[in-house]
Structures are given as C-alpha cells and as structure tokens.
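Got a structure here, written out as structure tokens. Questions coming.
All protein chains but one are shown in place.
For clarity, chains are labelled A, B, C, D and E in written order, and residue numbers in each chain start from 1.
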Amino acid sequence: MKVTVSRKAHFNAAHRLFRPDWSDEKNAQVFGKCSNPNYHGHNYELIVSVTGEIDPETGFVIDMKDLKELIKTEVDEPFDHKNLNEEVPEFKNLNPTAENIAVVIFDKLRPHITSAHELSVTLYETPRNFVSYSG
Amino acid sequence: MKVTVSRKAHFNAAHRLFRPDWSDEKNAQVFGKCSNPNYHGHNYELIVSVTGEIDPETGFVIDMKDLKELIKTEVDEPFDHKNLNEEVPEFKNLNPTAENIAVVIFDKLRPHITSAHELSVTLYETPRNFVSYSG
Amino acid sequence: MKVTVSRKAHFNAAHRLFRPDWSDEKNAQVFGKCSNPNYHGHNYELIVSVTGEIDPETGFVIDMKDLKELIKTEVDEPFDHKNLNEEVPEFKNLNPTAENIAVVIFDKLRPHITSAHELSVTLYETPRNFVSYSG
Amino acid sequence: MKVTVSRKAHFNAAHRLFRPDWSDEKNAQVFGKCSNPNYHGHNYELIVSVTGEIDPETGFVIDMKDLKELIKTEVDEPFDHKNLNEEVPEFKNLNPTAENIAVVIFDKLRPHITSAHELSVTLYETPRNFVSYSG
Amino acid sequence: MKVTVSRKAHFNAAHRLFRPDWSDEKNAQVFGKCSNPNYHGHNYELIVSVTGEIDPETGFVIDMKDLKELIKTEVDEPFDHKNLNEEVPEFKNLNPTAENIAVVIFDKLRPHITSAHELSVTLYETPRNFVSYSG
Partner (left out) sequence: MKVTVSRKAHFNAAHRLFRPDWSDEKNAQVFGKCSNPNYHGHNYELIVSVTGEIDPETGFVIDMKDLKELIKTEVDEPFDHKNLNEEVPEFKNLNPTAENIAVVIFDKLRPHITSAHELSVTLYETPRNFVSYSG
C-alpha cells in the first residue's frame, strides 16, 4: 500500500549555462542567450516526492514538517538568492542545466531519506520548462 | 495503446490529525497544530486518473461525464462541507491524514471502475502538499 | 508616482457560517451546508496590497520582508490551523463570511501601515470564490 | 541516470465529438453537447516529456530550444486556430476526443525523437480534464 | 464599508472574429487566423465581481450561491459548448471579440443585480489574454 507524498518549495537563483573548459564563443554557440556571461535567473519551483508505506501509527509516509525542514536545510539555504555557478560548490565544474540541478538536489536529499522510501525530484525552471529525476 | 484520463474535482472539509486511542497531549506532541481539537480545514483538490485502452467505438477510455458523476456521488456528496473526523464514517477510527484520505477515496472509487482499468488518486491538501495512491 | 505592492500569504482554518443569536434551524436555512455545526474548512489565500510613493532611497514602497513579517504576526499566527468561530476573538459575535474575514484582516493590518499608504486586502476562500476590501 | 525533460505549449482549436459513420442523432445521444454540429472549442495545453540520459557534453537530455521548435512545427502550426474535424487530416475519420488527439500528437512527434529517448504526451482539454499517452 | 465579491466560472465555445458585412478577404486581412471560416475555440474563464455594502444580517454582500446560479442561467447555459457566432443571438451582428463578449455578459447580468451594487466582468479568452468591463 505505497503512497507518494509530495511537497512544493521554491528558490530564486542566478545562473548561466556554461562549461569552464569551453571558450565563451563555444558556450554562446551551444547554449545561446542562456550562456550570457552576466547571468540571468529563475524562480525555481521544486517538488520533492517520497514514496513508501503508510506508517500505521501516524498515518504518514513521512511527516511533511520533516520533509519541509529537510528541503529548507539542503536546498533553500544553500541555493536561494545565490548564483549557482559562482556560489554553489556542486556547480563549480558542472553545468547548471535544469537536468543537472535536479540530479544535484536528488543526491543531496537521498542520504536523508530512509532507504525503504523512493525519492523523486521535479524542478520547474520556468512554468513552461521542467525536469524530473528519480535516481 | 493505454491512455490515462484524469478529472479534477474539489471539496472543502474540516479535520484534525487525531488518534482517538491517544491522549490529546500525545496527539498534540506528534501532530502539532494539525491536531487542534477545534479542527482546521482545507480546500482539497482531487485528481482521479483512469488508465486503459481507448474504446474504438467512442474514442474514450472512460466517458468524462460518467467519471465526473462518480466522483460527485462517491466523494463530493459524502465529504464536501463535512467534518471528516466526525461525519465521515471511514475516519471514525482512521486518522484523516492526506495519505489515509487518498486511500479511502481510492477504495470507494475502485469497485465502480472496471477491473480492466487502472485507477490512481492524487489529493492536494494544500497547493504545497499532495499525495498519490494507485492501489 | 504611486505604485501598489502586493504580497501573497495563506492560512488553513475551519469555520461555519453561523449567527449565535439565531437557531441552528435558521442558520441552516439561510447558510445551507456552510452552516454545518461540525464545521468545514478552507485553504485561505490572502493578498495584501499597499499603495504609495516609491521611497527614492530604497526603491521600495514598503519592504516586502516587513510586509511578510506583519502578515505573519497579525494573520498567520492568530488564524492558521484555527477554528475561526471558536478561537479567533473577532468572530465571537461576527459571522466569519469571506467578507467579514477580509474586513477583520484589513482592520488588524491598517494600524501597522503608515497613513500615507493605502491598504487593500483580497481573500480567496476557494480558488473560485474571493473578496476584496479597501477600507 | 535517466531524467525526464518537459515542455509546455498550447493551441486553441474548435472541434466536436463526432463519428461521420453515425447519424447526428446517434452522435448527440452518445456525445451529448460535445457533439454540437456547430462546434465548440478549447484552449488545449500540451506537455511533451522526453526521458533519457543526460548528455555529459551539454548537460541536456534534449535541447529545450529544439523541443520547443519541434512542437511548433508538428503541433502548433497544423493545429492552432484550426477546426480539428474539418482542417486536420488525422481527424478526417477519427473522433477528436482528448484521448485520440494525444495519440495523434504522440505519433507525429515520435519519429523526430531519437529512439534512445522515451516520449510522453499530456494534453489538457480544460484545466479540469486531461489525458496522458506514452506509446 | 464596500466589499467586492467575486465568483469564477467557465464555458467552452467556438467562435471566429468576423463581420458579416465584410468579405472573407477583408475579415482575414484584419483578423488573421482568428477569422478562420471553420472556427476555432477557447476555454473562457469568467470572473464576475459584485461590489456593495455587507448585509449586517448575513455578513454577505451577495449570496455566492445566488451569484453562481445567476451565472449558470445567464452565461453557462446559453454559451457553453456553443458556437458564439452561429448560436448566440447577441453575436448575430456583433463580432465576438473578448471585448464584446465581456460587454454582452455584463449587459445580461446587470438587470439581475440590485442597482445598489456595482458589477464588473473579467473574461479570460486564454490564460494570456483577458479583458475587463465595469459598465
């Protein structure tokens, strides 16, 4: 009797699509205006989903308050109002595409979720573009 | 050639997270402000999804009018503008967490959907918290 | 050069439409299922709007952080996860219709906003029903 | 390390639920007001999802700009501001239910997506009715 | 102490921008693809707003149930799943632009709202295009 519990969160950040091992010209050619060296930014909306059995004691798969707190510590505080390329160490050598950001968030949350639970992350870069990753 | 057909509905209800076999103190300790003995409430948004083959006669997996009517009879009428703990018999001895409400709705709808079709229920307790259950 | 600055917030509460000076029968006749004696509830979404000149020093009409904090103190803490009829003193003798809740919220916020600024409150009882009050 | 990338698009079209091999009476009996011979219409919202490995070169599963362009060519241009029954050849002999429209869109997009990638299409006929198809 | 009460509704309809006193060529030149002779359509979302004093008896400006019923009778039933040009008499000789539809809806509702109340109508033709009219 597996149920999936989801929590929405959000953070605002600057980024540029950029590989430091490529020239600015090559970055511009491949990534277009998304590679603007002066950065642009997004209101990222995040959905974190945890799947598991309902605990018959509480009626919860996971306590939403705990999930909210975990997202705050692992994602909001290190990412919100930050420049992802410059200030978030995971993107020092990793291009902060929506795909890669979703994987990084998954990898940050996974150790804090019991292995009996499945985890999935959906990240909206804009209301029109979004990605999902489940490990 | 399986297609999933989904219909959104909504109901407004009061509830509290509460186990009648626990003291009010223990309920408050585990469930926090969600266990307020005077109740709080939500605009629950419900998505019911039915998966199956397209009927070549009609082009439907299921007639949306029938699905809408089924949700009205099985969920809206017994749940809308109700106190889930006090007035909905399924929660007499079951804590009305979002998880448990989703399972109860699934179990009420399942007998009315042909066994050739899969059923899934997603319940938004708030725009930021939601759960899914597929049996 | 007046600009209006708006901030969204939300709280979840139980209520019933009810006049204590009427019988339950008369309440039921006038207010229908909204008068259920066992309560029902909503995810109230609130928009607080403040209109005034832009401060040339900061570029702000009002600091959003201050407005967010004010809503938290004056609305979220006293209203969230509460039973409006039973636990919010303003509704002891006032029917908690969306209209009256909006007026109460306006009256609670108004003294904390400088008189040079206009104030407006919009309250969504559901995504389909909402009210606005500007004093 | 599979990631799903999704892009939202939209088109406005007229249609009626209708089988040309049935009488208008039978169409009306089965499809109700959706079979109005003078047509009605919708703002269709479309989500196209592509699942695959992240290309370590770009950090993309698929370039969103390419996906946006593909949807424009294959869906927007032939469907937008059109009468689906009268002007879109795929529905000459196929009832334009949401289910069938989703399958047609999937079949139009599939040849343009590399076979290493999975494709899924979600089509909102209204904000309350939607369908998904994954082949 | 005036409060504005708003109710959302929706209807799905086909239309074309078209003046019967112009040639199809001139219609096409001025209105572009919106003048497609085979029609296109929309999910129209409607917000009806009524402004007035709160009735101290009920705490209502207007009973939402009455407003919902009025919209159903005056707008939903004559407009929903219809071809506005062909089947709604008000558009026999009036181009069904969003602007004109809003004025027609206002004129249909106004006689049913007490003259002590102000009326305003907002009509979304798409989530990106909308119009408002207050008489």
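The working rule: a residue touches a chain if its C-beta (ideal position, glycine included) is under 8 Å from a C-beta of that chain, and two chains touch if they have at least 3 such contacts.
Worth saying up front: this structure is predicted, and the values here are computed from it rather than measured.
Within the full complex, the chain left out of the display is in contact with A, C, E. By the touch definition given at the top, chain A reaches the unshown chain through residues 10, 12-15, 33-34, 36, 38-43, 80-83, 86-87, 126-127. Residues of chain C in touch with the missing chain: 1-9, 54, 58-61, 64-65.
Residues 17, 30-32, 94-100, 102-103, 127-134 are the ones on chain E that touch the missing chain.
By our rule, only the chains that are shown with their structure count from here on.
By the document's definition of touch, common neighbours of chain A and chain E comprise D. Within the list B-C, A-B or C-E, D-E finds its counterpart interface, over half of the contact pairs alike by residue number, in B-C. Separating the CA-averaged centres of chain B and chain D is a span of 29 Å. In chain D, the residues that touch at least two other chains are 127.
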